[in-house]
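Note that this complex is displayed minus one protein chain, with the remaining chains in position.
Now for chain A:
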Amino acid sequence: MDEVFKALADASRRSLLDRLHARNGQSLNELCEDLAMTRQAVTKHLVILEEANLVTTIKHGREKLHYLNPTPIHQIGERWIRKFERGKLAALSELKRQLEKRDE
């Protein structure tokens, strides 16, 4: 679990997860498109994300595709958050989302 928190404690890695969240199953080339990071840096971050099991890769034909893997986050949720009334938390984040949307 240390690895998960360490992996998430970096804005570049979170932005890679955001890119996979927007479109799951991307190759390294696709992930590097329009990014300010070098290909080398992306590769390094992906290794850390894979070691934390936040990213899973699969070979499809000749390509290696990257997928957002939410199971470690699901486990964190089960361990620490579920006890504290998820329904109310979900309602609060929805409220936050709605209020912030109106500001846009």
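The rule is short, and it goes like this: a contact is a pair of C-beta atoms (placed from the backbone, for glycine too) under 8 Å apart; a residue touches a chain by one contact, two chains touch by 3 or more; residues count from 1.
As a working rule, contacts and distances are computed from a predicted model.
K.L.:
Name the chain not shown, per its UniProt record: "ATPase", "ABC transporter domain-containing protein", "ABC-type Fe3+ transport system substrate-binding protein" or "TIGR02186 family protein"?
P.N.:
"ATPase"
K.L.:
Touching the hidden chain in the complete assembly: which of A:Lys6, A:Arg39 or A:His60 does that?
P.N.:
The one listed residue touching the chain not shown is A:His60.
K.L.:
Tell me which stretches of chain A touch the chain missing from the display.
P.N.:
Contact residues on chain A toward the absent chain are 24-25, 53, 56, 58, 60-61, 65, 67, 69-71, 74-75, 78.
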